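Since the structure comes first, as structure tokens, the remarks are kept for the end.
Heads up, one of the protein chains got dropped from this complex, but the rest are sitting where they should.
Chain nomenclature is as follows: A, B and C, assigned in order of appearance, with residue numbering initiated at 1 for each chain independently.
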Amino acid sequence: MSSDPAGAPAELPASLDDVYSFLGPSGTFTEAALKQVPEARGKQWRAVNNLGEALADVVEGRSVAAMIAIENSIEGGVSVAQDALATIPGLRIIGEYLVPVNFVLVARPGTTLADVRTVNAHPVAYAQCHQWLDRNLPEHGHLPASSNVAAAASLFEGSAADAAVAPPGIVDHHDVVVLADNIGDNPNAVTRFVLVSTTRSVPEPTGADKTSLIAELPDDRPGSLLDLLEQFSTRGINLSLIESRPVGDALGRYRFVIDADGHIRDERVADALLGLRRFSPSVMFLGSYPRADGMRIEFDQRYRDEVFTEAREWLASLTDEAPSA
Amino acid sequence: MSSDPAGAPAELPASLDDVYSFLGPSGTFTEAALKQVPEARGKQWRAVNNLGEALADVVEGRSVAAMIAIENSIEGGVSVAQDALATIPGLRIIGEYLVPVNFVLVARPGTTLADVRTVNAHPVAYAQCHQWLDRNLPEHGHLPASSNVAAAASLFEGSAADAAVAPPGIVDHHDVVVLADNIGDNPNAVTRFVLVSTTRSVPEPTGADKTSLIAELPDDRPGSLLDLLEQFSTRGINLSLIESRPVGDALGRYRFVIDADGHIRDERVADALLGLRRFSPSVMFLGSYPRADGMRIEFDQRYRDEVFTEAREWLASLTDEAPSA
Amino acid sequence: MSSDPAGAPAELPASLDDVYSFLGPSGTFTEAALKQVPEARGKQWRAVNNLGEALADVVEGRSVAAMIAIENSIEGGVSVAQDALATIPGLRIIGEYLVPVNFVLVARPGTTLADVRTVNAHPVAYAQCHQWLDRNLPEHGHLPASSNVAAAASLFEGSAADAAVAPPGIVDHHDVVVLADNIGDNPNAVTRFVLVSTTRSVPEPTGADKTSLIAELPDDRPGSLLDLLEQFSTRGINLSLIESRPVGDALGRYRFVIDADGHIRDERVADALLGLRRFSPSVMFLGSYPRADGMRIEFDQRYRDEVFTEAREWLASLTDEAPSA
Partner (left out) sequence: MSSDPAGAPAELPASLDDVYSFLGPSGTFTEAALKQVPEARGKQWRAVNNLGEALADVVEGRSVAAMIAIENSIEGGVSVAQDALATIPGLRIIGEYLVPVNFVLVARPGTTLADVRTVNAHPVAYAQCHQWLDRNLPEHGHLPASSNVAAAASLFEGSAADAAVAPPGIVDHHDVVVLADNIGDNPNAVTRFVLVSTTRSVPEPTGADKTSLIAELPDDRPGSLLDLLEQFSTRGINLSLIESRPVGDALGRYRFVIDADGHIRDERVADALLGLRRFSPSVMFLGSYPRADGMRIEFDQRYRDEVFTEAREWLASLTDEAPSA
């Protein structure tokens, strides 16, 4: 395993605003996500070894933002990323990016598919190619790698593996031959990445926004998750993600990772946040930001902003001593 | 106090604040309710013929307030009063009073129970004494009267009735003999009265308050009443009264008369009013006022005022550009 | 007051099946409802003085069924009828009928509108013509009558009234002149009648059915009415009627009168009845019967009968020791 996949930066950048951290090395899906960020073009990109390092860069001021994988269409939420956001204070999501996930089987030059006995692969990638591998290499063994790129790199570092599962771009970085491509079990597989920062500035509403939250349930009485969900449903807010994560102190205690349609400056979302805060012993606002898919939020018109402001005016008028004309 | 419910007062009062309207004549349960109002002592009391007149006095400025019956423990809500409050704009309930309901059977001097063939009674009073009358006068006939006092008065105005159902105090006003007392079927029967005004000033919260509302449902899709009730239950607010009344334009269209525990200045009640206003096509706030029974409102501490204000401060802090320390 | 509005039957009918009771005398809206019942044609119709007598006829076996008014589009539920159904055991509704409600102002021959000072009217009828009377007879007085027909009859029995509010058919029964017709405030006013029996046989489902129920809430904790309503909403059942009635033992204790779309033999309705029975300390099934308006029940197809039977089969298969093939 490489102890320094990205290589430490030779010198400090002129300004914090110039640095973006990502899970390296060059060639990862995370790098592909970072390439989608217009603000990051021409800036310094800092490849790090793992999620913890990426977030530490942000928290400790070595970079302005970090790109991290947050959800996979096959494997679900990336638990370690969700847990990090739940426990490290001060982080905010400021952007969302989708990267199609596709894999190739690569080997050292001269190897053929028939030669492959053992496959090196990151566990998540391995799970996503499981059906292809079982079908085409029924007797293969599996060696786990720490990243998709590390899997390929291991072929040249004395690994016992004959082949590796890697992203297609691997051929730009290593002298490998492609034994098979498109070996992922689901051709529509996609990974969702988020850009994380410590800025307090919330991106402007676009009408196609998402708000990320993490909330604990007050206790485990029947129905407390129901009460949490009602904070959204009674304001006509759809949830695109709801995942439970153990709080970690005992079996049966959960926090919930939530992506809600809409922006904190939408009245219905702000009102749901108020309700959530009153209800939950611990709620974290992770940010409102434009959706990667750009899909405009559809919602019942009885939850539009005007309905909320009109109700507030009505309530205020009730206790005015002078009658409202 | 005017002794002539229908006749106009001989002279105008010095000030509007000096006049209270009530369903007369003297001796009614409504007068008993008005006697409980400290502010009304020593003022002019205007006895009127019916609810419409009482409310017209208030709306048209002939009196500062009117006492009206709003609910009966046996017969339920007084529909005509509920409908009047729902359709006459500008009315506010400023006080609530309970009067135990008790009846006597009275007759012209010289009459005995054995002589009674026909009984004159206000329909509501008749219904409340039904079991006693069936048991003791199995073959009696019923003549309806327009008020409890009018029933007794009719005995001296050529009515075909031999006896009348009346309040106990009737003996102070008419030369009748009591054939039987305590003839009500339920010894705990009580009628709830409210004092109605056009003031915009809401009585101060006491911790033992009630808030009266009338709300229409948005449409008759399954579950819209459920949505209405959730506006209260999700804020921990108990309802002491919920009655449906037809809107009147078609079968199956209802408005709901609601008494909620708490005061409009309680955060949870104010928030429920906001939710109700956003939900309902038509909602009327009829007032917040001290409960007649003085019972302090018990509610889950997670709905106390501080929880609401803290949540608002938290929400505000989220979009502050400067991090909250 | 007449002690015998309908005239006692001269002889007992050959069979109980030949007798139908209704609120007489001839000419009432109730009689108009009974005329809509095909099974009642050519049978003996027994006119009675009041609701109690009509239901007693059924309970005590003097008639096979009684027609009673149950809801009015202006005044709402007929409380006394609802309360009778809630407290007299063994009654079942077997049919529903709608009668348009229309009123005329009648007087003794020779009277003109200008002569009218006092109007005799049943309180419900009076309420429904209130606007017309206020507009055309601003200074009139009101004398209450025990039925719409009795109001007109009183004109010939020494009443102090100059005119009476009555159904249009009154001219077939009394020698009156019509001073004005269509005096009802709402031209679409309609009264809903039900045919009540003690039969245990439930009318066959037609696809356009209604199920009537009366249920008490378990206690007055916040949300118990919500729980009751959920028994219906979670099975996709719309309620065409929901009315609260005081249980009568104390303020704040209610039972609810409910008309639900569908028939007890519809799986979703039967399942809701099970849920209701488990929930409520007291629930009465008043019958399933064809709707008067013949409107077919629309409901989400995920609540159709097959879904319920399939689920039962699935559940049974889970605990079969032999695997389901």
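Here are some notes:
To be clear about the criterion, a residue touches a chain if its C-beta (ideal position, glycine included) is under 8 Å from a C-beta of that chain, and two chains touch if they have at least 3 such contacts.
Computed from a predicted model, the values in this text were never measured in an experiment.
Counting contacts over the entire complex, the absent chain touches A, C.
Note that of A:61, A:90 or A:141, the residue touching the chain absent from this view is A:141. Within the set C:19, C:51 or C:273, the residue that contacts the chain not displayed is C:273. In the complete complex, the residue from A:22, A:103, A:193 or A:254 that touches the missing chain is A:254. Summarising the interface, chain A meets the missing chain with residues 1, 3, 71-77, 79-80, 123, 127, 139-146, 186, 188, 190, 192, 220-223, 225-226, 229-230, 232-233, 236-246, 248-252, 254.
Along chain C, the points of touch with the absent chain fall at residues 90, 200-202, 218, 227, 230, 234, 264-265, 270, 273-275, 277-279, 285, 302-303, 307-308, 310-312, 314-315, 318-323.
Here is the rule we use: only the chains that are shown with their structure count from here on.
Taken as a contact graph, with one node per protein chain and an edge wherever two chains touch, the assembly forms an open path, each chain linked only to its neighbours along a line.
The two chains most heavily joined by C-beta contacts are B-C. Look at where the CA atoms of chain A average out and do the same for chain C: the two points lie 61 Å apart. Averaged C-alpha coordinates put the centre of chain B at 26 Å from the centre of chain C. Residue positions of chain C touching 2 or more other chains: none.
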